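Note that one protein chain is taken out, while the other chains of the complex remain in position.
Here is chain A:
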Amino acid sequence: MTAKTSLKTLLAALAIFASHAAFADRTILNVSYDPTRELYQDYNKEFIKYWKDKTGEDVNVQQSHGGAGKQTRAVIDGLEADVVTLALSYDIDQISEKARLLPKDWQNRLPNHSLPYTSTIVFLVRKGNPKGIKNWDDLAKDGVSVITPNPKTSGGARYNYLAAWAFGEKNYGSKDAAKDFVKKLYKNVPVLDSGARGSTTTFIQRGIGDVLITWENEGFLALKEYGAGEYEIVVPPVSIKAETPVTVIDKIVDKNGTRDLAEAYLQYLYSPIGQKLVAKHFYRPYQPEHADPEDLKRFPQLELFTVDAQFGGWAKAQKEHFDDNGTFDQIYQP
């Protein structure tokens, strides 16, 4: 290619790019975490259509995905997110506390504590469940190899850890017993990946471990990707409610003039269409009556703890368990 033609192609590409940008009147940015990519791809299409019908305005929604902690830090450090849809309320609390971009009581602004959908922690085992894993105590048995990411670097892994802890406390009656139980469980972990997707790869592609502790939606996604014949989801009788909050970042939407759009974007998640999409993408909807019954069948009933009820909220759980010299560090004392 000569310099002239390559310049022409470049200009043509730029023109297409510019016209695409000009096509939408306003754009909002949704900063989310890894496993919601497919959900929001679907959802954004529906929302853009809904907004066009309602107001006649063409809008665009950009998505940004990555590990929840990294995404949160990016927002604190200046990534201009109009809305965030993250894995832990603790992360959004940190945006409020460290960057003061939204009020402290953000969680009361939308129905169900700003949780349009939730999930839970389940087990993924290999075909036929050769180690016969049914409940949390099976994970601490000798000869069972457990895959889970490092709770110090992964928000999702903190749910895994707390779920095991809650089980231990309930079953063995005391905090000390729970700690012993969790310690035994983590002795069975041969690899601590730094994120949830890394652990899924370790379990599925490397074939390491007998059981993967994972989010329910991530487990279903793995079944969908790698074939249901290879793996099975085991739902323990008790687990933790994984609460995935959403909120508008006030300072950014006021600066960008996108508050109406951003608020409508999150409210639409609670609409029948939003709830249906959420269930289709393996999250448990806030109002199951709007979801497809076929999708709902996949979510078995189980006893669910919440972080608030069991651990007194994220701030306390974080401090007690995951900060330096917390219980997780104590487990690994040599």
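By our rule, contacts are C-beta pairs under 8 Å (C-beta built on N, C-alpha and C of every residue); 3 or more make two chains touch, one makes a residue touch a chain; residues count from 1.
By our rule, contacts and distances are computed from a predicted model.
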- Query: With one chain of the assembly withheld, which option in "Aspartate carbamoyltransferase", "Sulfate transport system permease protein CysT", "Sarcosine oxidase subunit beta" or "Cytochrome c" matches that chain's UniProt protein name?
  - Reply: "Sulfate transport system permease protein CysT"
- Considering the whole complex, which of A:Leu39, A:Leu192 or A:Val278 touches the chain not shown? A:Leu192
- Message: Out of A:Lys45, A:Lys104, A:Lys127 or A:Arg206, which residue would touch the omitted chain in the full complex?
- Response: A:Arg206
- Item | Given A:Asn30, A:Asn44, A:Gln94 or A:Gln275, the one touching the chain that is not displayed | A:Gln94
- Sole contact to the chain not displayed, among A:Gly69, A:Gly168 or A:Gly274: A:Gly69
- Query: When the complex is taken as a whole, what residues of chain A touch the one chain not shown?
  - Reply: 69, 73, 76, 94, 98, 150, 152-154, 190-194, 198, 201, 205-208, 318, 322-324, 329, 332-334
